[in-house]
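Missing here is one protein chain; the remaining ones are kept as they sit in the complex.
Then we have subunit A:
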Amino acid sequence: MNTITVSRRGFLASGAAAAAGLTLGFHVPFAGDASAQSVTPEVNAWVVIKPDDTVVVRVARVEMGQGTLTGLAQLVAEELECDWDKVTWEYPTPGENVRRGRVWQNFGTAGSQGIRQSNEYVRKGGAAARMMLIKAAANEWKVPVGECTVAKGVITHAGTGRSTSYGKVAAAASSLTPPAADSITLKDPKTWTIAGRPLKRLDTAEKLNGRQVYSIDMKLPGMLNAALKVCPVFGGKIKSFDVTQIERMPGFKKAVRLGDTGVAVIADTWWRAKTALDALPIEWDEGPNANVQQADILAAQQEGLTAREAILGSKNGDVPAALGSARRTVEAVYAVPHQHHVTMEPMNATALWTAEKCEVWTATQNAEAALATAAEVSGLPIDKNEVYRLHLGGGFGRRSSSHDFVRYAVLIAKEMPGTPIKTIWSREEDMTHGWYHPATQCRLVAGFDDQDNLSALHMRISGQSILATLNPDRLQNGRDAATFQGLNPQGPESQLGYTVPNLLIEHAMRNPHVPAGFWRGVNNNQNAIYLECFLDELAHSSKQDPLEFRRKLMANHPKHRAVLDAVAEKVGWGTPAPAGVYRGIAQQMGFGSYVAACAEVSVSDAGILKIHRIVAATDCGHAVNPQQIAAQVEGSFVYGLTAALYGEITVANGRVEQENFDTYQMLRMDEMFDVETIIMPSGGFWGGVGEPTIFVAAPAVLNAIFAATGIRVRQVPLSKTSLKKA
């Protein structure tokens, strides 16, 4: 068994030193904590070096499978010039971040930002620590700093032949004044020796023997467990429940109201809590949404496709005029439904509340937001709350969209002061109370001029806004910028890769009662399906090759075009595919990276789709760990194609119909395809890799299906369309 030791003053969690076959405890020191004095002092906020030369890198962003932890450690180690074999890691807590004036800055790990938005300051943290360690050695030897060199954590003074190690001078270094910010020079990535290499992850070993402690595995002395039910209709309330029916059941401790929305049962074990909860008679007030049906949601979207009023995304030229004078026009409507994150580890959190302090142990993509939620619910000042991060069994945006799992855990813990309580959501509760990939539709109209050039494009997106659910304050004049991801006329984040003389992109916001959230890839996913499939339609309508049709529109977008060209070349676009196999292509830019994919598929006469091979290219500016980028790219196609093939959450009588994997299907190994990854970092910028290739997964496959069958799939999921030969 893994050892997790918890005290009221600190938290010991086993770290990745186990990768070296060790089991070490790492103590996160707390300000004003007497026990911290016995702990190795930090060189700076990012680096702790132990007397045995072990290098502990502090990681503010969170690991949920995407490899950020290892990548960030590589960046710090690169500038630190330490021995990579001695590197391990630890998470600081958000409470400590508050106490230290946000010395670790942002903990948020979403939007593929973990590395791209923190690389500069974590590298500077590593460089500053290196400078302080060398200075400490130089001071000890009374020689000029400039005469000392360092390699793999060993500092040498050539003139006197002396050398020492980081571990020996770390204590002295920790008391030095940090170097001025403008004196820190970062390495040219061309000279990297630790970053940029396909190193193994730091967090693998414990995932192979059951020792990795995920949030759901948390144990504390005297801990109880809770199961919960929230009103199955969004917006509904709990009316009453009859505890007398369950209070004699085994292990039962207490049934508690969750504000006005639900009820939880606390028992000695979770299974007993769940069993008692399932037997609990509950009366719901299902509220105003009890009669909402799927058809109502779709009808609102359809009305928005042609409604007079819409929010402007971007425009150039005069689309109505250009369409009016077009020699011919093409029109299509596409639709993508609600989809669920389905992290393998269902939502959960452990909380311990007293009148003096509230502590939470959980899996979160944003520990600072988790802390804020804990403070809001606990009723205690922010400095009387703390959140300890445990490993995530998947995030995908669910664990950043909302911290409802923290809210409920603290509400429950408040009912039994002094007793730690772990609250686990059943899979059914998790799936029916999500923050769903927003459902939208899109009507596209294109006009061609007398030379059959694309002269006008109108995209009208209709449907849900994520921010309208999660954070209406961040809407700008009612506009949700995320809705237009991948379609922006300029900017380094999610720029459209085509130039069309007359372009109009709009959003008719139609928000159903189903809550929306950030779902891996976010609105790039829907928008890439709309635009990249429609461009394919336009190419075929003008009897042009889909690649060449796109390339003509991409003269002003060389980076977009470069990734597209790279996949075309590798897949052999323009040369015959194997017999019965057909190709589809797509590109998009988002989260700072340029991506493209080509899919090779076949479809049997009976309509059975087989995806044979995906070739995918990514230009993420700088590639910190190529083998982890390849892993992300492979996984992103599984995620994106699971959604494209099967992903659909529907509503009946105001509630979600799908509850578990039997009705919400996943792509499994029997359908898995080859993925060939091209990593082509062009330098000069930092792009994300956790999400971008998801965008092109569905459109590449849907375009290949058209090539194979002549059937244009405009509705996700694909399972709703028969591909059977007529």
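Heads up, the rule we're going with is that a contact is a pair of C-beta atoms (placed from the backbone, for glycine too) under 8 Å apart; a residue touches a chain by one contact, two chains touch by 3 or more; residues count from 1.
In this text, contacts and distances are computed from a predicted model.
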Choices "Menaquinol-cytochrome c reductase cytochrome b subunit", "Phosphate transport system permease protein", "Isoquinoline 1-oxidoreductase, alpha subunit" or "ABC transporter ATP-binding protein" - which one is the UniProt name of the chain not shown = "Isoquinoline 1-oxidoreductase, alpha subunit"
Identify the residue among A:121, A:192, A:271 or A:685 that touches the chain left out of the display.
-> A:271
Out of A:219, A:237, A:513 or A:570, only one touches the absent chain, namely A:219
Selected residue (touches chain absent from view) among A:200, A:328, A:552 or A:725 | A:200
Among A:506, A:619 or A:634, contact with the omitted chain is made only by A:634
Residues belonging to subunit A that touch the chain removed from view = 1, 21, 64-67, 200-201, 203-205, 207-214, 216-217, 219, 225, 250, 269-272, 275, 342-346, 391-396, 424, 426-427, 627-628, 631, 634-639, 660-662, 666-670, 672, 674-675
